[in-house]
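Of the protein chains in this complex, all but one are displayed in their positions.
Letters are used for the chains, namely A and B, taken in the order the chains are written, and counting of residues starts over at 1 for each.
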Amino acid sequence: MPTERLFSTANRWFRLSVGITAALVILTALGGFILLPYAQSDLKVAGLWDAICSAAGIPKLTSSASSVQPTFKTSDVIMTSAMLANPSSESIGRGATLAQQCAICHGPTGVSRADSPNLAGQYPAVIFKQLKDFKSGARTNAVMSPFAPHLTDQDMVDLAVYYHYLPRLPAYHPTQKIPAPRIVINGAPMRGIAPCGSCHGGLDNKTGSPWLEGQSAAYMKAQLRAFADGARRNDISQQMRNIARAMTAEEIEEAANYYASQPPDEYSAAR
Amino acid sequence: MLNSRRLILAHFWLAFAVFGVALVLGAWQMFIRSPLHTWISDPEWYYRSLTAHGTVMGYVFPTLIAMGFGYAISESSLKQPLIGRRWAWAGFGLILVGAVTAMVPVSLGRASVLYTFYPPLIGSAFYYIGVVLVVVGSWIWVALMSINLRIWKGNNPDTPVPLAMFANVAGAYLWAWTAVGAALELLFQILPVALGLKSTIDAGLARVFFSWTLHAIVYFWLMPTYIAYYTIVPRAIGGKLYSDTMGRIAFVLFLVVAMPIGIHHAFADPQVGAGFKFIHSAFTAMVALPTLLTVFTICASVEIAGRLRGGRGPLGWIAALPWNNPIMLATAFSFVLLGFGGAGGLINMSYQLDTTIHNTQWITGHFHLIFGGAIVIMYFAIAYDLWPHLTGRTFDSFRLMRLQLWLWFVGMIITTFPWHYVGILGMPRRMAYFDYTDPALASEAMSVTMSALGGFILLISGALFILILIRGQRSPAMEAEEYRFSMAVHPPASVPVALNSYGLWLALMIGLTVTNYGFPIAQLALRQGTSVPAVYIGAQ
Partner (left out) sequence: MSEHPTDHAATAIRAEKNWATIAVLIIAFLAGMAAFAGIHQATMPQARVETADPTTLHLSGEFVESNLGSALEPDGSVTVRAIGQQYSFTPQCILIPTDTTINIRATSADVIHGLLIQGTTVNTMLVPGYISVQSARFRKPGEYLMPCQEYCSFGHEGMWGKVKVIDKSEFMAMASKQERLSCVK
C-alpha cells in the first residue's frame, strides 16, 4: 500500500473530514450560542456576551423577586442523610442524664406507658428535628413546648443519640398483629399517596421520617389529623401534610392501627 | 480459522444465559405492572427486578456478545490465532466476577437504583464495583483487538484490513471511549459516596457524565449487528457486498458522531445550557447518516443476491430471496424494526417533539424496539451463523429457527407499539403499578395488557432460542468448513490509508468530545455549591 500521509493537508480525507467537522462545530455553535438566545423571547439578552454565557449554561443568581413569607413558624432544620451519623459515647452518656426528665411520659426505657411516642431506637435525626421544632415553635404541644426552650443544640443531639442507642422494645399494649392495609403497602397513587412504608420503614426510610412500629395508635391518628387540617405544620415543604390531607378517615384509622400492632422486633429482623 | 472456540463459546453462552434470566425478569415486570395482576405488595421488588434487568441487558449481555464475536472476527478474518488468549480469559473472568458482584446486592434489595444510577440515590458500593469490573473486563478485549490488528498489519503491510475486523476494532475503540463517561461518574463521584468517604454529590454533573455513555453505548450494542449486515448477510444469502468502501465509511462515521450527541438525553435537564442542547441536537441528526448509508448498501447487496438467484424486474428479486434462510429472515425483521425505531429516534432527537414523550413509556418502548428488536435479532442470527463453526456440529432445524425469529419479531411489535402509544398519552416510566381504575388512566389499560402479552411471546421465543443452541451442541459432528465473511462485488485492491486506520477518526472523536462536552463538564465540575446530600437506598 502506498505510504500516503494521513495527517497532512495533502490528504483529501484529512482535509474533508476535518473541514466538515470544523464547519459543523462552528455552524452549530453559532446557532446555539448566538442565534438561539436572540430567538428566545423569554430571555432578555444583555448583549452578545450575555447571550453566549446563558447558552453555555453559566448560572445566574436566583431571581430576587420578593417572596411571600409564611404567617406561621416553619421548621428551620436542615435535614441530610449524614446528620448525627457517628455519635460519641460521651454524647450518649449526657443524653442518658438529660433523658431522666423525659421518662415520665416517654418511659424509662424509651417506651411510653401513655400515648406519647416511643423513642427507644428511633432515628436520631427524627428526635433531633422534633426537639428543634418544638424549641423554635414550628411544632407546638402543651406538654412538650415548655421543655424545649431550655435545651441547647448539644442537649438535643445528646438526647437524640441516647434514645437511638436504646434497644427497640415491644410496646406496652401490643394488640394482635393486623395484616398490612393497602394504604401502607401501596398508597393511593391517584391521590398522590406513596406507600407509608416507602418513608417510614418496611420499604425504605426517608431521612427525618420516624419508624412507626409499636407507636400508639391514638398518637398516630392525632398527628395524621393534625397534618391533614393544618394544625401541625412543621413538616418541611408540606411533605407529610400532602399525604395526610389526601387520606380518608378510614385510611388514617387503618394505617395507625396497623403500625400500632406491629412489634419492632420483626421490623428490625426484616432488615 | 477459529482456534479459540472455547473462549468464544464461553462468551456466547454466558451472554445468552444472563440474557435468558433478564428476559424472565422483563416479562415478569411487564406482567406485574399490567392490569393482568393486582398491585405488587412490595413495590421495591419491581425496582429490584428493573435494576437487574437493565444492568444485565445494558451492560453485561451486549458486551459479552461484542467480545465473543470480536474474538471470532479477529481469528477468522485475519486468519491469525488470537494473540493474548489468556488475557481474554482474564477479561471474561472479570466480567463474570463483576456481574456476580453487582447482582448480589441488587438481589438483596441493596442497590435498587436502576441501571442509570442517577445520584443522589446511592445503593450498595458492591453494585457499582461490579459494574466497573464488567467495564474493565471489556477494556481488556479492546486492547486485545487493537493489538491483534496491529500485529497483523505489521505482517501484512500491503493488504487492506478486512472489513469485518476494521468494523470490529472501530466498535472496540468506540466502546473504550464511550465507557469513560460512566467510569468517571462511578469512580470519582458515586463510589466515594457509596463507600462513605463523602456524603454529597453533584447530581447534575453525574447526569452529564452518564449521558456521555448512555447514547453511544447504543452504537456499541449496534456494532455486532451492523458487522453482521455487512459481512455475514450477503454471504449467507448467496450474494455479495455491494460496497466495501461504504461499509468502512459507515463505521468510521459511527466512531466520530456516536459520542458527542449524548446531551440529547438531557434536553429536559436544568443544569445544561441551551446552546449545548442545540449543538447536541444537531449532531444527533448526523448519526442517521451511517445508518442511511448502511440501509442503501445492504439493500443493494440483498438485491444482488436476489438477482443472482434469478429474480427479475424492479421488485421480482425480493421474491427470489432465500426466505427459508434464517439469516435472511432475521435481516428483514431487523431492518423493519430498525425503520420503526429510527423513526421514533428522529422524534426523540428534536427538542420540541421530545418534550411530549421525554421519560414516558415511549422512551422505554423506543429503546426496546431498537435494542431488543433490531439489534438482538441479529445477535440471534450471528449465533445461528457461527454456532456450527464453534461447535463443529450441524444445525438440524431451520424451521425451529424461523419460528423463533418470527415469534421474536411479532412479540417485539406487540410489546413495543402499544408501549409507544401509552407514552404519547403521558404514562410515566419506571413505576411499579398504575391505577387503571382511574378514568384518566383507563384508556392505557388495554395497551399495557397487549405489551405484557407481547412480553410473554418474547419469553417463549427466548426459551426457544436457548433450546436451539443446546440442540446445536448435541447434534451430530460435522467437518467444519472455514468460517468466512462476505466478499465485496469489487474487492478492494487498495484502500486509502484513512479507511484502513483509525488515527484520524479517533482524533475527530476526541476533538468533538472536547468541543461538545468539555465546557459543560468543566463548568459543572468547577461550580461550587451544587453538590447535594446523598440519599442512601435500602439503608435503615
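Definition applied: a residue touches a chain if its C-beta (ideal position, glycine included) is under 8 Å from a C-beta of that chain, and two chains touch if they have at least 3 such contacts.
Note that this is a predicted model, so its numbers are computed, not measured.
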item	value
Residue among A:T109, A:Q154 or A:Q239 touching the omitted chain	A:Q239
Residue among A:Q40, A:T140 or A:N257 that touches the chain left out of view	A:Q40
Interface with the undisplayed chain - residues on chain B	43-44, 47, 112, 114, 116, 118, 120-121, 202-204, 207, 242-243, 245-246, 266-274, 277-278, 281-282, 285-286, 288-289, 292-293, 296-297, 300, 346, 349-352, 355-356, 358-360, 425-426, 428-434, 440-441, 489-490, 527, 529-533, 535, 537
Residues in chain A touching the chain absent from view	31, 35-37, 39-40, 42-43, 54, 57-63, 65, 67-71, 74-76, 78-80, 186-195, 197-199, 203-204, 206, 236-239, 242-243, 245-246
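The definition used in the following text is that only the chains that are shown with their structure count from here on.
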item	value
Rounded Å distance between chain A and chain B, as computed from the means of their C-alpha atoms	37
Chain A-facing residues of chain B, complex	39, 41-44, 157-160, 199-200, 256, 271-279, 282-283, 286, 431, 433-435, 438, 440-441, 494-501, 503-505, 507-508, 511-512, 515, 519-520, 523, 527, 533-540
Of chain A, residues touching chain B in the complex	1-2, 4-7, 11, 13-14, 17-18, 21, 24-25, 28-29, 31-33, 36-37, 40, 52, 54-59, 80-82, 180, 182, 185-186, 188-190, 195, 198, 201, 203-205, 207, 211, 271
